[in-house]
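Note that this complex is displayed minus one protein chain, with the remaining chains in position.
So, chain A:
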Amino acid sequence: MDTRSKEPRNAGGRTRAVVTAGVRGLALSVVALAGSITLFVLSVVSIALVPLGVGIVTTSWVLTGVRAFANWRRLVAAQWCGVRIPPGYRSLPEGANPWARTFGMLGDPATWRDLGWLLVDMTAGFVTALLPAALLVYPVEGFALAAGLWRAFTDGSRVGWWYGFVPVSGQGSALLAGLLGAVLLAAAYALTPPLLRVHFLLTRSVLSADRGELAERVRVLTETRRDAVDTSAAELRRIERDLHDGAQARLVAMGMDLGTVEALLDKDPAKARRLLAQARRNSAEALGELRDLVRGIHPPVLAERGLGDAVRALALRLPVATEVTVELDGRADAPVESAAYFAISEVLTNAVKHSGAERIWVDLHQVAQDGGLLRITVTDNGRGGARIGAGSGLAGVERRLGTFDGVLAVSSPVGGPTMVTMEIPCA
């Protein structure tokens, strides 16, 4: 993740880089100390005031400030030293009320990570930022001592000043201090830029999303990917079998019939006519089978009209009165549309087969939350008792939706009603 910034080759460039790193370190240490202490105190006070009500309004402001501060640090880390720190905040709905914003932010692990980081930043962060600056400034004192500043501290008979580990007691030891200063300056020349980098690496170790979360994400992705591959392989197998035993076989039969017709045309016109009729029937049936197959792969209405009308058309095919409400602006990506369609189709089939419902309601709408979400509810007034698993087909729906990070929830008390809610990210 981290890309090392280019090291300047020539000496002039190097000096400039060293000085820049020192100045940046100094600025950073000042800002880190002042900023992190202020924000930390404000956060603690604001969160403590949440039970009193005031905190509900202020906390989201203060935490927004904390995020801005952390994001600024992410920015300079990338610009100055090429250290990338992924943000990983949960997105908040636009125009949410202060209540939702505050609790949304407090529920986000990233917020607590930020607050922890403020503590680190005001201590270790401060020190690591100051170090490169100090390493540049300190040798100047050594040179000054050697040049005669030692006289201000001692008359030459006793140790009047310590420069590092060198006791300054006269011109001799002052020269030693100057030498140490030179060594330190040489060290600074080599070490200042990497030291500043250390500061940002420290920041990253505290501020970036922890590995547990990533590991969990990897696990989920691996699982859903396997499911997706399995499902599509099974689908292809089914399509192949349907074509092989259906339309393909019918076309072969048709070809044979037509061949026979050709032979019989003069000898037995009556029989030829019968065979022609049979060939036509076969072609009609092949078409019917292909039509059903196409509907199973990608329903034509979905391609022609999008999700809303496809679900309306689907509802019109059901033997149970079904009401469909759609509130979608524009069309989602084709794979999302298709997944949503088949999920709804499966849930509806389930409801018709098992619930004994007289009415079904389907509601489709888009929620701005979490960067765009397709929320679908299917409600029926049947006998209830539906569960995920138990061979209900709902487990399959859940797996299919998983590929799109979608979720499925079922509320179905015995006696009904049953409500199936599905959410699919669509942005």
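Basically, contacts are C-beta pairs under 8 Å (C-beta built on N, C-alpha and C of every residue); 3 or more make two chains touch, one makes a residue touch a chain; residues count from 1.
Here, contacts and distances are computed from a predicted model.
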### Task
For the chain that's not shown, choose its UniProt protein name out of "Nucleoside ABC transporter ATP-binding protein", "NADPH-dependent 2,4-dienoyl-CoA reductase/sulfur reductase-like enzyme", "Response regulator transcription factor" or "3-methyl-2-oxobutanoate dehydrogenase (2-methylpropanoyl-transferring)".
"Response regulator transcription factor"
### Summary
Cross-chain touch to the chain not pictured, restricted to A:48, A:68 or A:321, is A:321
### Query
Looking at A:313, A:388 or A:407, which residue reaches the missing chain?
A:313
### Task
Among A:90, A:219, A:291 or A:387, choose the residue that contacts the chain missing from this document, as touch is defined above.
A:291
### Summary
Missing-chain contacts on chain A, rising order, are 280, 283-284, 287-288, 291, 294-295, 300-301, 303-305, 309, 312-313, 316-321, 358
